[in-house]
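Note that this complex is displayed minus one protein chain, with the remaining chains in position.
Chains: A and B, in written order; residue numbering restarts at 1 for each.
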Amino acid sequence: MPAPAQRRIIFQHIDEPGYTNDLACYVKHGGYEIMKKAFQRPPAELVDEVKKSGLRGRGGAGFPCGVKWGLLDKKSGKPIYLVVNADESEPGTFKDRYIMHQDPHQLIEGIMITCFANNVKQAYIYIRGEFPHGARILEKAIAEARAANFCGPNVLGSSYGCEIYVHRGAGAYICGEETGLIESLEGKRPYPRIKPPYFPAVLGLYQCPTIVNNVETLCHVKHIAAMGGAEFAKIGTPNNTGTRILCVSGHVQKPGYYEFEVGKITMGELLNDVCGGPLPGRKFKAVIPGGSSAKVLKFGERFKGKRKVGAEMVDYDWAVEDVPMDFDCLGMIGTMGGSGGVIVMDDSVNMVEALANINAFYAHESCGQCTPCREGSLWMKKISSRMVHGAARPEDGQLLKSVADQIAGRTICAFGEACAWPTQSYVAKFGDEFKGYADAKKTAKPGGVTDLI
Amino acid sequence: MLQVTINGQPHKFVDGLTINEALRQIGVEIPTLCHDDRVDPYGSCRTCAVEVKGVGALVTACNTQLREGMEIQTHSPTVEGVRKTLFGLLAADYPAEAVAQFPDKQFHRYLKQYGVKAGGSRTAPAPDVPFMQDASHPYINVDMSQCVTCYRCVRICEEVQGQFVWKAWNRGDTTRILPVRGETMLDGGCVSCGACVDTCPSGALEDITVLARGVPTEWTKTICSYCGTGCEVNVGTRDGQITTIRPSDGPSNHGHTCVKGRYAFDYVYAEERITSPMIRRNGQWEDVSWDEVIKYISTKLAETIKQHGPDSIGVLSSARGTNEENFVAQKFARVVLGNNNIDCCARVCHSPTAAAMKMTLGTGAATNSLDEIELARTILVCGANPTDGHPVTGARIKQAARHGAKLIIVDPRVIELNEFATLHLQLHAGTNVVLFNAMGAAIVEEGLVDEEFVRTRLTEYEEYRKFIRDFSPEKVEKICGVPAAKIREAARIYATSKPSLSVHGLGMTEHIQGTEGIMALVNLALLTGNIGKPGTGINPLRGQNNVQGAPHMGCEPKLLAGYVPIEEARAQFESAWHVPLPTHKGLNMIDMLDAATKGKMKAMWAIGYDIVMTNPNTHETRRAMEQIDLVIVQDLFLNATAREFGDVFLPAASSFEKDGTFMNGERRIQRVRGAAKPQGLARSDWEIVCQVAKAMGKGEHFAYRSAEEIWNEVRSLWPEGQGISYARLDKEGGLQWPCFEENSPGTPILHVDHFTHGKTTALRRIEFVPPPQILSAEFPFLLTTGRNLYQYNAATQTSRTPNNGLHPTDYLQISPVDATRLGLADGETVRLRSTQGTAELPVQISDHVKPGEVYTTFHSVRVFLNQITTSQRDRYTQTPEYKVTAVNIAKLATPPVVV
Partner (left out) sequence: MNLKPATLSQIDEVITHYPTKRSATLPLLHLIQEEVGFISNEAIEWVAAKLGLQPINVYEVVTFYPMFRQKPIGRRHIKVCRTLSCALLGGYKTCATFEQEFHTHAGEVSPDGEVTVEFVECLASCGTAPVVMIDDELHEKVDAAKAKQLSDQIKAEAQARK
């Protein structure tokens, strides 16, 4: 059975010849029409549409967007803020980049509908510092939209006004964590806040109620407003509605971004049919399905259990290739859909070295606030890098695991999990490679194998 | 009450506790590496994590609220495993030598408890991002190779002291705690309060004295002997020597202290300390025995009385001495000498406050408590520089402002608190009465008076209302130099953003109209009902540790112990003491010197009071002192008075070497406990006085065997202190009078339903008496004076500690405009000249003073500033007007010779 076709909603115009990122082009393609209609509706209705749509956050956690909005403290009397998480910091993820660079007005329209629905009068787009052009493009797009009265004061002639500002980060993964991002936006070190009590919906930016949504999520809001929540919910699979952009990188023939209805495509279809399979002469060895922090999947392993399909519980018995790419199925097999970043590794890769690469990343990105993460990520980096560059011992894998086990669930923010899961899963699934690494090092690497650390 | 299960056992707790607080209540100990009660829970070390049934992740006990029905496991294998791993990670590169050297450090104890060995060494190569090592601070050693990144120093500096010296730099595993520019603490605005050292669990920050002298083996809880805040401290000693002083969780300081109280203790061991009695014969000081000196004094005094009458002798007692010592000193004057010539250093500071508040409210002491700083929504700071003079109180005011209280500064100068202030009323020095009257006028005009309070508690409102019209802000703005709009805004804030609390200092009292200025300020509190309620009141910041207590014990010519006029209490005291009290009007300190100038004062006994250095107009003081035949100086050091005029020197014990009580600025009696033995032959002041009394034949009145016995006599004579026994002070800590009975909790707030002297009080109509026109072409600058954080008054103590390195001399602050006009550069030395004399000191160009005004501290013996201050005095209490002197400033060609 061939893979299903892409369904491009968010990426409808990405890479479309002749499609430019200016307002005129956007308007020519029907831009801001949905917003105009949305502004005719009571805001609460728009919130309901998003709730009905079942849209789940595309930033990593997959939290239902409507529920997030519903938690917003609207009685505090304080201003409500929208913060757009455009930090796109999870390695393996590169979807928001294209939205912002090629179709910024789609994001702005999504932002404005979201702001109107939630009575937000001030939105900030927190864009990662590594996108200098993206920031400029967004600033220009906002200026165009403002001049055309799509944002700023008295939007579309109404009494409602909302400003959007772009705020650039400066190279910190932790700013993808929503409370770290808020601290950064306040001009501080992005130390994640303790939850409770600092849930953004109640005590967010400037201690005011705040929505933090991912770029892709907000673009979906526009389409939900257009087609209605119920219609949107028909796309994808139950509880995993809509489309999502899957970013594939690593050892495949055709890496890139592909938009599919959520859950309608399996890992095997994605990698083999869509991405052209492994590189010549190679076999798939492992895949990270949702950004570098997601637990790795090993080709050849099988996942068995029961799952709900419609009203029934059915047995499943999947190889990695059989797993539908949705939040729930990936969660069921012990990993996550995360941010949609699929990183593929073929049989040229030594998993100890891959882990050392990832551990170096997390040690570099730990904010340093809480002990397990600061000390633990450093320690895991040290051990895995010693294995590669120094003496590896058979017990190192277990040593790594013993520390990783004490980090996940012990930290202030989810970074603890993010930095522990790779170690936990690599050691669990590729334990032999860790045990035998000392010997493996003795044999020279075949040509074409790249250094990972 | 919450029902909670902890380690399988049911427990009940009140609502509002964190898990950690609850655990402590039932004696369950868990590691809390990043926690300190003085700062907000932070939850970063994760070592306090516990298991809560039904919660997936572990929960940090320090910052999680206890909730009904929680089932908590504090020492399950899971959490103990996490802790062991965390300590293992922290200890991986931690210097093992430090653990061996200081096994009692909190972090080191945890390592031992969890069987974790430190894996690093002091000799290990420094990491790529090096650890800060700094030994440049006189008190604090920094060795960040021992840092466990708990952020306690960062948070205590910010949340308690209100400085921002420490912050985390870099990130992840290269996170380093560093001061600004990454260099030294002092560069980073450190005020050397030592809070960071005190909280540091590992010794990354450590007192230099502890490194040099060793960890204390004994701790003594006592009260700081510097300002009137009354910080409770723990004095650590080893082999009888003080090695460190740490703040205690006292009622007035809540675990904080300042550079003086924390570190400036080595004067006790100063080489110049005199530890033997001495008599000056033929111009030479000779060591003598106690017997000899007591005999000498008693004979001389008896002769003087015989020849010149009892009124020819004066006794000055010290506000740094205990209540007991002051009580004994005044009893000595009245019972042994038979005069009322007894005074203390309150004369040169807050006598006007005491007098004004006694007259207006019935009690000459702070109406409210320091703890109410946190309750006030408006804080008025008048003529005080709390961050320097009363640093712990200053820090609390700063924190209150950071948390949203409105802060109004009334001062001719810009002070540190200005940074946090809503308004600065930068008045001309000496125009307090005008400014407060103008605020009163604005309050009346704008209908902001508390009408209920006026109706039920005040009299003469109508008269005041008519009187005050003439002080309408617009009419008087030119006189006080504050724009009318600002005066009105201040009045509105004070009257409407309630509760409003006022604190004031010597900038209010040391004026010709010192007493009246306070009365004008009291009027504001009365008009707006800011009295008798939490977070309100008039609160003098008393300058010295026991300056509230010394006059209160009767070291006041007109008053007996309990601050009662002699005539009111004569019968009571005479029957208690079985002697008639002298009937002559006593002389205060100023009177005594005046009498001396006239040749009528023949002997003077100065206990802990350096008359020459402290009194204004030194030349006049010297002329007076020259006339006195017998000058007895009782002190730690050969002070200026002793050097120049002393005949007898009696070596006194320091506050660390004796027992007793101090009374702080919020009327709190607190126990002073000896932490070390007196040096050499030094003795407590009370013991010395009692011995002289005995030698003069009055032994039966001075048969005290302990400070407690003296205190019990005080209690028997002073009803408001009756309930304050040593037993209670030892058990409960400091108590605030009035406290009539042993079961009374004391009184944090005065005047709740009625004033001390009755249900109502009158609004006083305070006329402004323009200060004499002192500025002239010859003396064109107005000099005002104040205190610096690092030095304390005449610097007798602080100048003999490393504090001197932090603030070695007095500086003359001068505005950039004036400096340019006079061609002065920073650090250049000038000669200040007044009608009375000259003083030489370096200048510091600062926009904290207005053009035409200059400011200096008065600590330095070298500068000897009082050589130029004048003899103007408060109209009521004769307190000298230190705060206003007309001076001439001349650039010196060459710096003065430093002796």
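Please note the rule applied: a residue touches a chain if its C-beta (ideal position, glycine included) is under 8 Å from a C-beta of that chain, and two chains touch if they have at least 3 such contacts.
Every value quoted in this text rests on a predicted model; they were computed, and no experiment measured them.
J.: With respect to the chain omitted from the figure, which of A:Ile34, A:Leu203, A:Ile358 or A:Met380 is a touching residue?
T.: Reading the full complex, the residue touching the unseen chain is A:Ile358.
J.: From the listed residues A:Leu185, A:Val320, A:Ile383 or A:Ala420, report the one that touches the chain absent from this view.
T.: Considering the complete complex, A:Leu185 is the one touching the chain left out.
J.: Touch as defined at the start, partner being the missing chain; which of A:Val202, A:Cys247 or A:Cys419 qualifies?
T.: If we include the chain that is not displayed, A:Cys247 is the one touching it.
J.: Looking at the whole complex, which of A:Cys25, A:Leu156, A:Met332 or A:Leu452 touches the chain that is not displayed?
T.: Once the missing chain is taken into account, the touching residue is A:Leu452.
J.: Contact with the hidden chain only, please: which subunit A residues?
T.: Touching the chain left out of view, subunit A contributes residues 88-89, 91-94, 96-97, 128-133, 163, 165, 167-173, 184-190, 206, 247-251, 255-257, 292, 341, 343, 345, 349, 354, 357-358, 360-361, 364-365, 367, 450-453.
J.: Give me the subunit B residues in contact with the hidden chain, please.
T.: Within subunit B, the residues touching the omitted chain are 164-165, 167-171, 178-182, 188-189.
The rule is short, and it goes like this: only the chains that are shown with their structure count from here on.
J.: From the mean C-alpha coordinate of subunit A to that of subunit B, what's the distance rounded to whole Å?
T.: 57
J.: Okay, in this complex, where on subunit B does subunit A touch?
T.: Those residues of subunit B that touch subunit A are 33, 43-47, 49, 56-58, 63, 81-82, 85-86, 89-90, 92, 148-149, 151, 168, 170-175.
J.: Across the complex, what residues on subunit A touch subunit B?
T.: Against subunit B, subunit A makes touches at 172, 189, 194, 363-372, 374-379, 381, 402-403, 406, 409-412.
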